[in-house]
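Got a structure here, written out as structure tokens. Questions coming.
With one protein chain held back, the other chains of the complex are shown just where they sit.
After this line comes chain A, so read on.
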Amino acid sequence: MKLLEFLKRERKKSASVAKERLQIIVAHQRTQRGQPDYMPLLEKELLEVIRRYVQIDDDAVNITLDSEDNCSVLELNVTLPKS
């Protein structure tokens, strides 16, 4: 009986792993919602430009586009390594 419970508990995992993975990917997807289609490419190219001068990680650049009444603000946040 113990063995059965043990096996069952082991199996419990796959659905909860699925849930955790989905929560992360869906949260990421939602931050990109409503953004213009060019944003991923813009982010990639900005990363390349910055890398010509400083070596930074992929996640060191964070860009967001906020729309206000009649203008949009592109906010670029780059974390540079300590030199």
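Note that in this section contacts are C-beta pairs under 8 Å (C-beta built on N, C-alpha and C of every residue); 3 or more make two chains touch, one makes a residue touch a chain; residues count from 1.
Simple rule for what comes next: contacts and distances are computed from a predicted model.
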Hidden chain of the complex, named as in its UniProt record, picked from "SMP-30/Gluconolactonase/LRE-like region domain-containing protein", "Septum site-determining protein MinD", "Chaperone protein TorD" or "tRNA modification GTPase MnmE":
"Septum site-determining protein MinD"
Footprint left on chain A by the chain that the document does not show:
8, 11-16, 18-19, 21-23, 25-26, 29-30, 33-34
